[in-house]
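Below is one structure; the comments refer to it alone.
For this depiction, one protein chain was excluded, whereas all remaining protein chains were kept in their positions.
This part shows chain A:
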Amino acid sequence: MCLFQCIMNYFPEEVLEHVFDFLTSLRDRNAVSLVCKSWYNVERCSRKKVFIGNCYAVNPELVIARFPRFQSLTLKGKPHFADFNLVPHDWGGYVQPWIEALAKNGISLEELRLKRMVVSDESLELLSKSFPNFKSLTLVSCEGFSTDGLAAIASNCRYLRELDLQENEVDDHKGHWLSCFPDSCTSLVSLNFACLKGEVNAAALERLIARCRNLKSLRLNHAVPLETLQKILVQAPQLNDLGIGSFVSDPYTESYFKLKAVLQKCKSVKSLSGFLDVNPRCLPSIYPICTNLTSLNLSYAPGIQSNDLIKLIIRCKKLERLWILDTIGDKGLEVVAATCKELQELRVFPSDLHGVGNAAVTEEGLVAISAGCPKLNSILYFCQQMTNAALITVAKNCPNFIRFRLCTLNPVIPDAVTNQPLDDGFGAIVQSCKGLKRLSVSGLLTDQVFLYIGMYAEQLEMLSIGFAGDSDKGMLYVLNGCKKLKKLEIRDSPFGNMALLSDVGKYETMRSLWMSSCEVTYGACKTLAEKMPRLNVEIINENEEMEGRPKDKHRVEKMYLYRTLVGARKDAPPFVWTL
């Protein structure tokens, strides 16, 4: 035994535990678990937060056995491409078994964060009744529940601090879920119901806000009228984060004047979002808030035209995060570049989803942003066109990208000036941005871009590919080169069996691989599944006409494989075959 180990073993476990308390990052905690048995035991018994990136990689019993005292659970369900309708509705990702197991085993759950999972009202009710210390529920892109489930949460979670509903499909029974918060509930810190479609009782909302003096974050849905917003803001001038659902009024009415006055007093609002319904002529009342804003999300507000957007943004000098629609135009992005010198994250979403070509941003806007915002490290950019020259310039200007996602509205569009593939442009990005962790590519792309990615993207963890590449070589460059790759998702690209089977061990180092509309065959998937028992190789077969299993040489339409400790899942629907 070395000296270091002797010294460390001398410390009682409580000391080790105290030291480990300072380790907040999961990676650090995972690392210390590997040092020796006693560290493993101390760490596992003291871990409070558990993160599970794929709910089917483990089961609740295994998690509880290893971490008996955790209080916070994060679970992710469906694969990312489910966001874009590529995964059928009943694929899976149910939270019910998790809640049942946690309740049965006496876990003292305080926080639950779910993404792309199916959550039923029954699950929410069980959750609300099983954990007396439950404090925080965050649901992102989930489905399967209604406002009845929310009513259970409101009624039963006595110490609820956070109810955060982001972009969920919720069945709104237009009931009185909000009125179910008892008068004794004063603990709310964060309430986000922007994604709900129905009305809430305005008086109940006002009373709730008035008694929750610690409320910092409030995001309303579009059914909350302006008068109610005004009354709420009078009660809660301490808000940091405000989501305004509906901002429609005649600027000459009295309620508007009152609102204008109260907004001037909201000095602590740092984050603003919403504006699903908006009268642009009312926007000047927001100007006083702009000076302090660090985060602004107007990506659900197509009603605000470029001119009004510019008038707003020009006042937001401290902005660090901006989510916007492409209605802002290249000119508007130039204003952002000139004004928002602290900008770190930019997302430009398409306003015209039918791709008719009225999109208003091009490579010029991106170049302007890269030149004007030196702190930029994360971008999602939907654009009409792109050039290699622009991407090369962006790479030079911004070597600090951690996330770079480019989406051309025509997925196979070449360089707008030279008509060449966009390989060199993306090549410049991966070469320059040494810390790049997430990349999405689009436009006309050959195997060459993947050669660059494999060569330079050493820190890359997630890669999204669509309509790109010429041959298996492309995929091979990535699999061989990107040592830290965790998630790879590919659609409509000519990668086939040779690439899939070249390094089967690689997939155990990754969380998951998605391939749809590629060239892999059923036989190759079977081979892979046979060789790698600790992978689930799922084939999603939506072809109803097919009788029995396809022949080995048939192409597979959708394949999703992931590493797992617990074998094939038992809740797979009939159209999902685990090989």
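In this section, contacts are C-beta pairs under 8 Å (C-beta built on N, C-alpha and C of every residue); 3 or more make two chains touch, one makes a residue touch a chain; residues count from 1.
Here is the rule we use: contacts and distances are computed from a predicted model.
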Chain left out of the displayed complex - its UniProt protein name, from "IBH1-like N-terminal domain-containing protein", "Pyruvate dehydrogenase E1 component subunit beta", "Auxin-responsive protein" or "Phospholipid/glycerol acyltransferase domain-containing protein": "Auxin-responsive protein"
Options A:L293, A:A360, A:I392 or A:C407, residue touching the unrepresented chain: A:C407
Absent-chain contact - pick from A:C180, A:A301, A:C373 or A:L579: A:A301
Hidden-chain contact residue, picked from the options A:R158, A:K331, A:K437 or A:R555: A:R555
Residues belonging to chain A that touch the chain removed from view: 81, 83-86, 141, 167-169, 195, 222, 247-248, 250, 275-280, 299-305, 349-351, 353-357, 382, 407, 409-414, 419-421, 440, 444, 446, 464, 466-472, 491-494, 517, 519, 554-555, 557
